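One protein chain omitted, others in place.
So that you can tell them apart, the chains are marked A and B in the order they are listed, and the count of residues begins at 1 in each.
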Amino acid sequence: MSFRKRGEIVSGPSARSLPISGPGIPRGLPGRAPVVGAGRVPSPLTATRKTPENPLKNHPGVRPSILNSQPCISVGSSDIDGIIGHQGLPIGSFLLIEETGTTDFASTISKLFMAQGIVQNRLNQSQQNTHEILIGLDQQWAKTLPGVYKGSKEKKKERVQQNESKVSVSNLVDQKNDLKIAWRYGLNQKKTETEDSSVDQYPNYSNQFDITSVMTVAPGPNELTCIPIDDLNRALKRIEETVMRNPSKVIRMCVPLFLNPMIYQNGLSAPEILKFVHGLKQILKKYPDQLALLMTINLDLYPRSNALVTYIEQISDAVLELRPFNPKLHELMERVYKSQPAKIKHGHLNIHSLPVLAESGLMCVQEMEYSFKNGRKRFEVEKWSIPVEDEEEKEEKLDF
Amino acid sequence: MNSQNSATVLLNRVISLKESSPLILVLDTVLQTGSYLQKELLHKAKSQNIHTVYLSFETLNRPEVDEFIQCSELSVEQISKGIKHGPKTLIIIDSINYVPINQLNSLLRSLISPTTVVCADYHTSVPAEKPAGYQNMASALQTLMFMATTIFELRPLSTLSDEELEVASHRLEFPVGVANRPKFEARMVYRRKSGRSLEHVFEIDTLTHEYTVKQESTEQPNEEELLENLTTFNLTTTHKQKLEREKVDLPFLEAQESLGAVGGAIVYEFEKDDDYDEDDPYEDPF
């Protein structure tokens, strides 16, 4: 006889990035050295990446994986970056995000993924470092990318700077509340920054976005190429041409809403679809130091029990599934967390495979262990815990 | 005992090709291959100097036969022309699955003759596809079973239930130490010319060449009968009582449904070693 606790806590990469002690060195936890390859000795591949003409060198949006030092980019949500295990998506990887139901949380992630690249690209106007490829959708969609969250670091920094310039008696006399708070924030900010050297070391790695806002200057064709999918073979060719036109840049490729009937024509055969997905992987692995791919697909139309989806999952390097709660559970959460609305989650996040780890043979499947919440300023992922009803309510129920 | 004796004698005669049975159909699965039975037939044929022909659609390494023909790229005419016949010939087809359904008839008709025995192996685990235009026609398996004069249905010798074996073969999970052993179970249907068909279940050991009739496990006596005259108490249940009992919802199972749905809950999982009586509402695994 056996009992198993669903949602058992399993030791592994923590959902959140922990503050890193000791600046300068990319975190190589003991026992978390390179997964594959020659132990802790950098493999020849990583060595070649450090050659001067490498696009990843000094790229503000690239940091080494905490698992195997492979260069990674942020997906757009630091929590998902953590879930992936590497603290980001290793460049050269193919991340598939699946979603059940008629919600569209996956598109939020797509937009965060793309917005992240655009913001990083604009850090230095004289030298573009990132290009983006949007497959199946047009510039119209790109216009809806979210803007950077102003209440976060940037705003704080601004305020800190303001404050610092104002360090004077007048500053102390100033009765304005928000400035006082800002001053306090500023102090805190300094403190946390020394603790959290990862933010310090890679300040522009993962920007925070406000999904209710829109990027003030929409991405132009020089930073984002839209590729129509009326002919999948031609699309593959155009993708590769775009990649070749943008050497020494990090390229974020995104295929939102894959096979969604509103975008993809009917009458595509399964082999045609798989040839396309395999073709994407071919391009990805041909330029492994430059490209990363995010694809989202809805499981209501294409369930995981469909062989087509299984093949797509096999071709991809990482698979995450968003499974929004059913209304009943959502109601329960609303009731239980009446006073703490921040605790209300939107659904489960299931892991089916993770980049590099799954490929080298680790079993990465974790179902019903994490939950997600699509907040205004961040896409949160947390360990899932069952909502417990209040004692009072329970007693009431038992009272008969 | 006598009927058992005659059954093994019949099996022996069929396998030694002494009984008239021009088309032997072997139905095997991924869990019990027909290759050992083929070997057994070849072994018997060899001792009688019967000419042996092996039509290979999937076999790469040549078995010990007089003639070995790679048929994958040959047409039916080429195959039947290529065979040299002896005074008595055994033709083994390693897998008839590869013969398209519209050529099945012509191939078998061209091979079968009074002096030949055709032994065709059909893999039942391989999906039977129906090409367009054949939706209303008999399937290959139906055709073969209709034409065959002897049918062997193979199954591994094991304590696993039919259902467990079915699941294992469907998922391609091979139970270690059970699947594809040289000793296996074979259900034989032999059709006499009179139209009467005989059915026996054997255990065939191809290493020792021994065949035994499988002892059908004697049927479990009915629970009712067992309890009937055991004591002076009334231990039996009436039909009505049984129905009522089935209606009782087992509390813990109910609880699992809603608890299990949200995750994080401790759920009971049934394992095959658990001594758990579904009919006993008082037994709670917690």
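In the analysis below, contacts are C-beta pairs under 8 Å (C-beta built on N, C-alpha and C of every residue); 3 or more make two chains touch, one makes a residue touch a chain.
One rule holds in what follows: contacts and distances are computed from a predicted model.
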Given the options "Ribosomal RNA-processing protein 43", "Elongator complex protein 6", "Protein SEC13 homolog" or "Centromere protein N", say which is the protein name UniProt records for the missing chain. "Elongator complex protein 6"
Displayed chains contacting the withheld chain: A, B
Out of B:H170, B:R192, B:H209 or B:K242, which residue would touch the omitted chain in the full complex? B:H170
Of A:P203, A:P288 or A:P387, which residue touches the hidden chain? A:P288
Which listed residue, A:A218, A:I263, A:C364 or A:I386, touches the chain dropped from view? A:C364
Missing-partner contacts on subunit A, residue numbers: 2, 4, 8, 10-11, 31-39, 43-45, 67, 92, 270-271, 274-275, 278, 281-282, 285-286, 288, 304-311, 313-315, 352-353, 357-366
So that we can see where the missing chain sits, which residues of subunit B does it touch? 30, 33, 35-36, 39, 58-61, 72-73, 95, 97-98, 123, 125-131, 170-174, 176-177, 179-182, 269
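Basically, only the chains that are shown with their structure count from here on.
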Quick check: how many Å separate the C-alpha centres of subunit A and subunit B? 52
